[in-house]
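A single protein chain has been removed from this complex, and every other one stays in its place.
As written, the chain order gives the labels A, B and C, with residue 1 at the start of each chain.
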Amino acid sequence: MIVSEISVRVIYADTDAMGIVYHSNYMRWFEMGRTELLRSSGISPLVMGRDTFFFPLTKLFCHYFEPAGYDDLLMVETKLAEIKRASLRFDYRIFDDKRERCLAEGWTLHACTKENGKIVRVPEIISSLIKSEGDE
Amino acid sequence: MIVSEISVRVIYADTDAMGIVYHSNYMRWFEMGRTELLRSSGISPLVMGRDTFFFPLTKLFCHYFEPAGYDDLLMVETKLAEIKRASLRFDYRIFDDKRERCLAEGWTLHACTKENGKIVRVPEIISSLIKSEGDE
Amino acid sequence: MIVSEISVRVIYADTDAMGIVYHSNYMRWFEMGRTELLRSSGISPLVMGRDTFFFPLTKLFCHYFEPAGYDDLLMVETKLAEIKRASLRFDYRIFDDKRERCLAEGWTLHACTKENGKIVRVPEIISSLIKSEGDE
Partner (left out) sequence: MIVSEISVRVIYADTDAMGIVYHSNYMRWFEMGRTELLRSSGISPLVMGRDTFFFPLTKLFCHYFEPAGYDDLLMVETKLAEIKRASLRFDYRIFDDKRERCLAEGWTLHACTKENGKIVRVPEIISSLIKSEGDE
């Protein structure tokens, strides 16, 4: 399974006047998680995302089970869940730092495009991540 | 139909290095849309959201059809789509300023709670918005 | 005097767990203010900022006198305060909606560059804004 785990600490900038993390700030953590997943698989977002391929986000979903608060230490788990011909799906779960409670889970779908915006097939370097895993 | 329409102008703060609006910034516009919808129905978010009832967001979904760019003028349409016993759903569509193209659509689900976090029935002042409409 | 005034409504996304507007969100309003100032002077940020000239921010300062809170309606006053050979300075004041109290004031300094990053002279279309005013 292609998975990454990162830790994030909630700062005031992440919170709102209800005293909890404002919902859209989870999207930052999702981006950090998928970048880390690719980097740890040897895929630089610089090479992949800027010069050659882009992965614009086309759909997102998030379910918030419990709020996160100021100064909480959270664990963001990201999985490369599905690769289709011209799209990728990442799944995410946000846990407390002891991984006892799942505070939120979500997913994002990404098209695969060239710099001109044309949709293209997912590059072999990425699709091989899941294939090679299936071979094991 | 309980609907609001607001205009927003894309600024640099909304965009990212791909040259388009970063996906999580649509969530700001969704919040602006639902606040405006309630305000135009005579429901102050101050009375409703701070002193008495809170509507924490529990689920969100967004589908991005086309990117929005710097300095674009957009139209955000918000509908109060469904009221259940203890939750509300708002639906959103983002259009270009001529309303010719729909750039994105999404929805958010909100619990209804008191200040102590306890889930309670949606207040009559809100549920009546849809009921009175059904009577017409 | 080249001045713009815009209204902004504080949403949850702007606030933090101290119950007030998080300080960096004033920078969004400053950007909205200077874009509106140029637009109302007939200078499109699209022509000016993207195709030909850029005005990257090089210094910023802000003094916060009083906090702003959720759902407050604020007035953002922006002045084109100074034009030098290759830089612009904008001054800002944030007021409550009755303009009785000044909640914050600040300024931003901007270089004038071409798309390649080279610093160039401020274009005549902008420097004439202050000159023509001096003639009055």
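As a convention for this text, a contact is a pair of C-beta atoms (placed from the backbone, for glycine too) under 8 Å apart; a residue touches a chain by one contact, two chains touch by 3 or more.
None of the values given here were measured: they were computed from a predicted structure.
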| item | value |
| --- | --- |
| Contact set of the excluded chain (shown chains only) | A, B, C |
| Contact with the hidden chain (one of C:62, C:81 or C:102) | C:62 |
| For chain C, residues in touch with the removed chain | 17-18, 20, 23-25, 27-28, 50, 54, 56-64, 67 |
| Chain B, residues in touch with the chain not shown (by the definition above) | 12-13, 15-20, 22, 24, 69-70 |
| Chain A residues that touch the omitted chain in the full complex | 9, 11-13, 27-28, 31-32, 35, 44-46, 49-50, 70-71 |
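Note that only the chains that are shown with their structure count from here on.
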| item | value |
| --- | --- |
| Between chain C and chain A, distance of the C-alpha-averaged centres to the nearest whole Å | 34 |
| Centre-to-centre distance between chain B and chain A (centres being mean Cα positions), rounded to whole Å | 24 |
| Touching two or more other chains - residues of chain B | 27-28, 50 |
